[in-house]
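Of the protein chains in this complex, one is absent; all others appear in place.
Think of it as A and B in the order they're written, each chain with its own count starting at 1.
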Amino acid sequence: MTARARKRMSTIRRRTWALLGLLSLVAAFVVTFVASSASSAPSSHGTLGTGIECTSGPSFSLKTSTGYISQPDGNSVFMWGYTTSTGSFQMPGPVLCVNEGQTVSVTLTNPAVGGVPEPVSIVFPGQSGVAATGSAGAVDGVFTKEAPPGESVTYTFTAEEPGTYLYESGTKPEKQVQMGLYGVLIVRPALGALYGYNDPQTRFSAEYLVLLNEVDPELHHAVELGQPYTITTRLPRYWHVNGRSFPDIIAANGASWLPTQPYGALVLAQPYDPFTNPLPILVRYANAGMDNHPFHPHGNDLRVIARDGRLLRGPGGEDISFMDFTRTIASGQTYDLLFRWDDVDPWMTGGAPVPVTIPNLQNLVFKDDMTFYSGDPRLGCKGELPVGVTANNLVGEYYLPWHSHAVFEFTNFDEGFGGLATVVAILPSETPEGC
Amino acid sequence: MSEEGNRVSKRPIPSTLTRADLLKLGGLGAAGLLAGGAWAAAARGGASSGLSAAVPTRVGRAAAPAAADRFLQVAATDGYMALPGRPAYPDPDVYVFGFVHVDADATVNELDVFKGKVQQPAPIIGIVDEDDVYWTMTNIGLVVRPDLDDSHTIHFHGFPNASAIFDGVPEVSIAVPVGRSFPYYYKPHRAGTFMYHCHFEDVEHIQMGMQGVVYVRPDSPYKWAYDDSATAFDRQFAVHLTEVWTTPHDNLEAIQETIWSDYEANYWTINGRCYPDTLKPNNDPSLPSQPLSALIQVNAGDRVLLRFINLGYESQAMQLPGIAMTVVGEDASRLRNSSGLGTVDLSYETSTIYIGPGEARDVLFTAPDFVSPGLTDPGNGKSYNRYWLRNRNVHRLTNDGYAGLGGQVTEVRVYNPSAPLGAQTHPNQTYPEFSPPQIPGTSPPAYYKNPWIVF
Partner (left out) sequence: MSTARGSTKPLRAARLAGTALLAAAVGALILGIPAAAKNEAPKVRQLQAKTSPAGTARLAVSSWTINLCAKTNSAWTIVDSTTVPIWGFALDEGAAGCSDDTAQLPGPVLGIDTPTITAGDTLTINLTNVNVPEKVSVLIPGIPSDELMPDTAGTASSKSYTFTVDDPGSYLYQSGVQSAAAQVGVQMGLYGALVVRAAPGQAYAQSWTAYDSQEVLVLSEIDPALNEDPDGSNCALETPPQPPNCHLRDYAPKYWVINGKAYPDTDPISAVSGDRLLLRYLNAGSINHSMELLGAHQRVIAKDAFPGYPYYVVTETIASGQTVDAITTPCAVGTPPDTELPLSNSNMRLTNGNASPGGMLTFVNLTGSACPSASNMAPLVDAGPNQTSAGPNAVLDGTVWDDFVSPVDVMWTMQSGPGTVTFADPIDVDTTASFSLAGAYVLELEADDGANPSVSDTVMITLANSPPVVDAGPNQTITFPGSAGLNGTVTDDGITPVTLEWTKQSGPGTVTFAPNPNVEDPTASFSASGVYILELTADDGVNAPVSDTVTITVNPTPIHVGDLDGSSTALPSNRWRAFVTITVHNGTHALVSGALVTGTWSLAGDGTATLSCTTNGTGTCQVHSGSLPKAGTPNVRFTVTGVTRANSTYASGANHDPDKGAQASNGTSKTVKRP
């Protein structure tokens, strides 16, 4: 057990850092949406430090760069990435946001110094008529035109259809995309930025990105040292959401202790209410990895409304969206989903007590002597917690993980409760009276 | 373009109506105020259209049918299972954790007899929509590794809008230590096939076997998968897919660490058994800790419901050549969309059940006509036609590489209507089936309970 205990200690330390970030987010949300019992203003979660942070187009100037990311177990991994021409290394690439109908141009420069020491490129799955024009030394690759070190390529296309799309390297993808050359492109519909698609019912109160990939440190180590790597024995050890592994993923966007991993994915939600909180949350899944990942959100099923940037509509305009509690996101796929929480039981928000007697909490286990549990089963209520247990709950909110159900991916190398996961925090709409 | 888009509207309407407006509209007096309240109530009931049909159609606060109280209990402990190519009974050597079916409201002391004698998988649990389900989980500890004072939890996988404390994730709520019971409480508002597993050190405890099927049936009638006559069935079978990677099982027994990202399953099971054990009847004496059969015995013409769940860590592609399967439910949602333009039936016919980890499928088929002469079932002497239900990922049709066909393979046996099977009285019924076996090493002999708890 000592080995296991030691490893767990390192995780706890890092996890606690992450929690600080998390709590600041939740606290901000509480001030904004609970204390004031205001309804969730569309997209305003972003201002709290979570949700999607756009780099706006339609013209983008990107470059390749290399750098290191840190893993929750203290390890660091060498990566290749896209970043803005004025930016520093980040993982994943910037979230490119454009509007339907715009002519998008993405210029990719592969700096001779600080860039990737081999030809690189970008392909835009889901876009049509992507034209590539390169500098003098640009070369034609298998998938598209490529930029060797010191060269650049400009990709131009019209963003015809709204939705969620990947952009990623079209050069040795099994190597370069795994190394980190990927990102997400969001095309806003004609209806406006508060809608997922040109359908009034895709209006959302907030949006979140869940962008998946895997990391086999052997590949990254070999690439860093210029050594050979055997793809046929590939074995991922880390799994990323938005370039971070759990629990780091629930820290704020731009958390200072994750300087090269700017994007978090803590989901903040409140119970559905037809007047004060009528709009669902839009979650954008994308998988840049080589493996299909079964993603399981606790809390409530998500409604799958779109695939690969196309609303799920039948030939007669039928709504063929559907709900599930686990969605296998295949390599290269994107999904748009709607999430909402419903207060379905009388005891839920500050209502009657639950019809069971919760044992004395002294006689239960709080893992690692800390908990996000409020001490009361009801949403918005708080109860006594045992002495010595670090209580992270603010206003009786629920915390529920969203994670890969290929559970070995819900780890960091050999530590559980890590890897391919994030958390949704369900907050009460107001502090209920009944507690 | 504004967020509202281009609005085709000739003139605006008053956003709020004054009492005077209402009077003008027809002498309503104060009635308009009442209407507001009524609309709120309707909205709370989720009566809106379109994608907001994400609302559960039966909101608990709305009137629900008279709910019954249901009490059930499982005990968490360790034990051993038998796998082909590994030592079999009486000395099976694959170390497992699990949940075993015990008497409701049993105390920790009364459960001593089950210590170290767990069965695989956890029992099938069948509960009823809108009932109050009191589900106690008792942690009676590990016998082989008493030094591991691991806690356990129940995670009701897919249960919507669950309170954190009943969701079973220890990092964000609580866990149940050795020697304690915890009263999980659920009030389901939706029928369908779900699953449950321990979420404490989940990558280890799920792989070690703490997983099972839980389904919710509509309150009436009994043999419908969903509240929809199109999902009526004569017989139902849980098809619980998972894998065994023996390395961590052996490591735990040998007090060794496991690097979970090395995951590489070497056994693939249905209801805790590998082919050919999958064909043995329920409570077969040769498999006292794997009591649940995977054999699917039906009469010609029966409507058959297969409740697929996958709690392994790999996707599987199951096929039943010769019989068309219709998927009517996915992840405990009826494949039907009532939003938008009318009702859309999204159920589909398929030859392949592609099912990822943590996913569930409700699959219906109609048993084909019997074709003489068929084969003769040595167990009951009846004649049947044989169909294979098996994993199309053919490299997994092996038991750790040992000789012979193995893994996730079982048979659908369609019996001659001239000598039919009796009506099904519980899921996965086999003909014949044994009564629960003796708990090994008990004297005077104590006995397991059936590997299903259905209401």
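Definition applied: contacts are C-beta pairs under 8 Å (C-beta built on N, C-alpha and C of every residue); 3 or more make two chains touch, one makes a residue touch a chain.
Note that the structure is predicted; figures quoted are calculated from it, not measured.
Remark: the absent chain touches shown chains A, B in the intact complex.
For the chain missing from the display, the contacting residue among B:146, B:322, B:432 or B:445 is B:322, taking the whole complex into account. Residue B:344 is the one among B:252, B:287, B:344 or B:453 that touches the chain missing from this view.
Residue A:290 is the one among A:28, A:193 or A:290 that touches the chain not shown. On the side of chain A, the interface with the absent chain consists of residues 123-131, 142-143, 156-157, 165, 170, 172-175, 177-178, 190-191, 198-201, 230-232, 290-292, 307-310, 312-318, 320, 328, 330-334, using the contact rule stated above. Residues 4-13, 17, 22, 25-32, 34-35, 38-39, 41-43, 47-49, 85, 266, 315, 317, 319, 321-322, 324, 341-342, 344-352, 354, 368, 371, 385-388, 390, 392-398, 400-406 of chain B touch the missing chain (whole complex, contact as defined above).
Methods note: only the chains that are shown with their structure count from here on.
Of all residues in chain B, those touching chain A in their complex are 1-5, 40, 43-44, 46, 48, 50-56, 59-61, 132, 134, 147-148, 151, 157-158, 160-167, 169-177, 180-183, 185, 187, 189, 200-204, 206-207, 257-263, 313-315, 330-333, 335, 337, 339-342, 344, 346, 356-360. Within the complex formed with chain B, the chain A residues making contact are 1, 3-4, 42, 190-195, 199-202, 235-238, 272, 274-275, 278, 280, 292, 294, 296, 298-301, 303, 305, 314, 316-326, 328, 338, 340-346, 348, 354-359, 361, 363-368, 371-374, 377-379, 398-401, 404-411, 413-414, 416-417, 423.
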